[in-house]
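What follows is a set of notes on a single structure, which appears directly below.
Let's turn to chain A:
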Amino acid sequence: MSKKIDINVKHLTRVEGHGNIIVNATDGKVEKVEWQVPEAPRFFEAMIRGRSYEDIQLIVSRICGICSISHSLVAIKSVENAIGINISEQTDKIRRLLHYSEQLQSHVLHVGYLVAPDLFGVKSVVPLVSAAKDAVLTIVKAHRVANEWSELLGGRVTHPVTIRPGGFTMLPSEKQLKELKETLTNLVPDLMAIVDVVLSVANQLPAFTRETEYVSLREKDFYAFYDGKIVSTDGHTEEVCNWESVANEYVSDQSTAKWAKWHRSSYAVGALARFNNNYEQLADVAKDIAKKFGLKKGCCNPYMNSIAQLAECGDVVVNAIKLIDELLTAGIKQEKIDGKPKKAGRGNAAIEAPRGILFHSYTFDEKGICLGGNLCIPTNQNHGNIQKDFEKIVPEIIDQGQDAVRQKLEMLVRSYDPCISCSTHMLDVQFVK
Partner candidate 1 sequence: MSVKKLSKESLLNWVDEIISTKKKVYGVQKHKDKTDRFEFAPLDSTADLRLDYDVTVLPPKKYFQPPTETLVAFDLKGGYKAACDTEKFIVIGIHPYDMIAINQMDELFQKDNYDSHYMTRRNNATIIACDVATASKDIFASSMKTATVKKGYDILLTDIGNGYVAEAATKKGQLLLDKAKTEKASDADIKARQAVWENNEKNLNKHPLNCQPSEVSELLEKAYNHPVWEEKAKTCFSCGSCNQVCPTCYCFNVHDDMNWDLKSGDRKRTWDGCLLDGFTKVAPDHEFRAKKSDRFRHRLYRKGKYVPSKIGGQIACVGCGRCIGACLPDIANPVKVYNRLLEDTSAVKK
Partner candidate 2 sequence: MCECCGQDKDIYLPQLATVNKARMMNGTELYLNLSMDAEPLDYKPGQFVEVSIPGFGEAPISISSSPTQKGYFELVVRKIGNVTSMIHKLKIGDKIGIRGPFGNGCYPIEEAKGKNLVFICGGIGLVPQRSFINYVLDNRSDYGNITVLLGTKCHTQRFFHSELRQWSQRSDIRLLETVDEKDDCWQGNVGVVTTLIPKIESELGSAFTFICGPPVMYKFVIMALAEENVSRDRIFVNLERKMKCGVGKCGHCQINNFYVCVDGPVFRCSELAVAPEAI
């Protein structure tokens, strides 16, 4: 009798959005491996046409609940770029600080709530509560701290309301910033505790590698999250205004989300891409975390993306504290926002969302009415790479049987921290015997 494997995961769980995994194999021979994105398409580029430059952020923030801060910030940067609005140094700093909060929040959520259950061999964070209550409470605490931080600066955790073209509608007080600094300083030991918990089960991360081109931003003075040029591990560099020639988006039959490719047939973005491109700029504490897991620059194991995220959490906290110090030294000043359009034209901007590089472009007329836009979301850029990973890993592990194959593929997709509602929406694996 021939041994058939038929994996059909419809709507993969513990990911943001809807995705399916299909694997068909007979007697160890792989017939079909497919990563599908059936999320309902949402048409943001179409919806923003005719809207005022002031409303763009409010609309596109709704692309994704998890990375709404990144979407909002990149939209505003792009809008400002298009219509010629300048911002103050203070605004830039507070935006960066706000953006850090999202990295922490999203990374903790991803590693703690979505990936950790895989490593512990359970189906969700709920059973983890009884198995490792303290660990879960620490994760919850870190997550709460990050959220309160977002709320302080953004007015709300999800879909921030304080940021608008030209500046902030509300500023934190110096007292609040001091309190934040103290909270973040106290968070470091908790973060280390989380690192240790993950370390204790890190042997569950599959050892798989595939040569990959990793793409991210690079910035002079910072480990790039908020701004920079586009760079890749293949040594290429590109200005943000030319991002469309990097992403080269195309429509795949497997997906309601668009896919992307640059020099190779696919590329990867995300924490591991940033890590591989900008390792040197990481704060020491982040490098230490990476070392604990043996994660080194040049790593091509997609499962290690979660570890790169953990390392980044360290960087975020340390650099956020530095930023707060700078803000406090300068003193918080109330500013008058001059957000009126100065010119017509197209603007481009990029930012590193927690799950990878994110591009927004908009074109406005001289009144600031949006004529059109183009957005390219990190998860879109990873879809092609996930497919390529699938094609390599499935033959390598097909002997381990249906359940193991299914489990590893689910974990693989999760490790990319996909945001499928972003790219449109998410995941589901299907297997048959």
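As a convention for this text, a residue touches a chain if its C-beta (ideal position, glycine included) is under 8 Å from a C-beta of that chain, and two chains touch if they have at least 3 such contacts; residues count from 1.
A quick word on the picks: all candidates are chains of the complex that A comes from, given by their letters.
Remember, predicted model here, so these are calculated numbers, not experimental data.
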Review point. Which one of these touches chain A in the complex: 1 or 2?
Key: 1
Revision key, fill the gap. Chain A residues touching candidate 1 in their complex are 170, 173, 334
